[in-house]
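In this view, the complex is presented without one of its protein chains, the others remaining in place.
What follows is chain A.
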Amino acid sequence: MILTVSHISTYSYDAPVRGAVQSLRMTPSVCDGQRAIRWSIEVVGGTRGASFRDGAGDWVEGWSLRGPVSEITVKVTGEVATTDMAGVLRGHRETVPPEAYLRETGPTRADSGLMTLAQEAAAGATDALDRAHRIAAAINEAIAYRPGSTDQFGTAAEALALGEGVCQDHAHALIACARFLDMPARYVSGYLHAGAEGTPNEASHAWAEVWIDRLGWVGFDASNATCPDARYIRLGSGFDAQDAAPIRGVAHGRVAEALDVTVAVEAVQQ
């Protein structure tokens, strides 16, 4: 599949800021399931700084921007050829040992509700892969997809108690359950081509990867009860949403910030 991406994030401030610094993780991962045909990142009016590939295999770019400005726009456009790898991350070079992803973080802490869900879902599973599939399915049932039901600071435990959430909550819940069962798990940010069939999703998407012996990292999208396929573009990973955020930035000034995002992921007709 060939997917085109247009992702524009605009930060507006109620008063001009003196400047801003950003760390962007917005380049498609280098792995067997996807290949960037063209890709460009631009912070409008900004200067590109240091860039490098980190230990998790993500390409990181630093940007800075001198003010005063009242608006900062991050433009990402590109075209990626994808193939369905049934969720398995192959050909991805990284140095972080899987075990490092057993560490609990605030949003991925398993409370008693998540522990119960994990244990019940995993009961009767034949192997680790089966266990991960069952957990993903159980989360899809327990947390209904409802845009706007939770905010970016919500935790997996809160989403489960509420019974609804967005892709971030599904990924956090899956990670919490997997780690509770001693399976390394991490948060993945990326894009999803929605298609015409109207499956619930967000074009700017997130899912989880679980470490399965002999297979390596395998993606699970609990929001859509599936493993990532050719409709998915992988950008980067982390312990949780904040750690894996495609954009991390600081604006200098005591101002209120508003963020407007438009994302379009489309399939090129072949």
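Here are some notes:
What we mean here is this: a contact is a pair of C-beta atoms (placed from the backbone, for glycine too) under 8 Å apart; a residue touches a chain by one contact, two chains touch by 3 or more; residues count from 1.
The definition used in the following text is that contacts and distances are computed from a predicted model.
Per its UniProt record, the hidden chain corresponds to "Circularly permuted type 2 ATP-grasp protein" from the list "Glycolate oxidase", "Protein ImuA", "Circularly permuted type 2 ATP-grasp protein" or "Ger(X)C family germination protein". Screening A:V21, A:A36 or A:A203 against the full complex identifies A:V21 as the residue touching the chain left out. Contact with the omitted chain, checked across A:V30, A:A81 or A:V96, is made by A:V96. In the full complex, chain A makes contact with the omitted chain through residues 19, 21-23, 47-52, 54-56, 60-62, 64, 66, 94-97, 99-100, 102-103, 239, 242, 248-250.
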